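Of the protein chains in this complex, one is absent; all others appear in place.
Right, chain A next:
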């Protein structure tokens, strides 16, 4: 009697694996959904910067940091759970949400939040990828082992969201009478634009999103132009 075409044990084994894979995905989705809620709350709070004068930033940023704290807690759980499995197998599931979370941290820090004892917060501070990793308490750009981490792409994509937000803030800060902030944003975005120009981008999501940086540059340049026409650019004492 010849052996059967398919070993009966094989079916059970594969079925079990597929079901296990499915339940991992469900558990991940639960955590990601939770992270998503915290992120969207924090993003919501951050939209208030467009109508808040700089003198009232501290109170607003404290609220933002409260949201970020929840984001960090959930990210820690995500990190612990997903590190049991190959990172690149599932990372596409949380990529977008994590980017948004990183963006809230970057923006909050740029506005002067996320200060620590060693590094007090100040307006215009850009957290590096490594610093973002420290905030989240996870490794970055991991190569030597397979675990949860923040990738370069996620950092850069988050940075692009921050640039878009800041270009909007440049306009609104003028409305609020804070022309100095608009000029500072303009300089920051132009510097970053120079940085993005240096990347050799392939035809992927990063290239697509990077295109929006130049529109942000144009937007802030228009604001600065309007200001300079009317002699509203503040002179810098430092120069």
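In this section, contacts are C-beta pairs under 8 Å (C-beta built on N, C-alpha and C of every residue); 3 or more make two chains touch, one makes a residue touch a chain; residues count from 1.
Assume contacts and distances are computed from a predicted model.
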Protein name, per the UniProt record, of whichever chain is missing from view ("N(6)-L-threonylcarbamoyladenine synthase", "Trafficking protein particle complex subunit", "Geranylgeranyl transferase type-2 subunit alpha" or "WGS project CABT00000000 data, contig 2.1"): "WGS project CABT00000000 data, contig 2.1"
Candidate in contact with the missing chain, chosen from A:13, A:40 or A:175: A:13
Selected residue (touches chain absent from view) among A:123, A:142 or A:171: A:142
Sole contact to the chain not displayed, among A:47, A:128 or A:175: A:128
Chain A residues touching the omitted chain (full complex): 1-7, 10-11, 13-15, 17-19, 21-22, 25, 80, 83-89, 126, 128-129, 141-147, 152-153, 155-156, 191-192, 194-202, 218, 221, 224-225, 228-229, 231-235
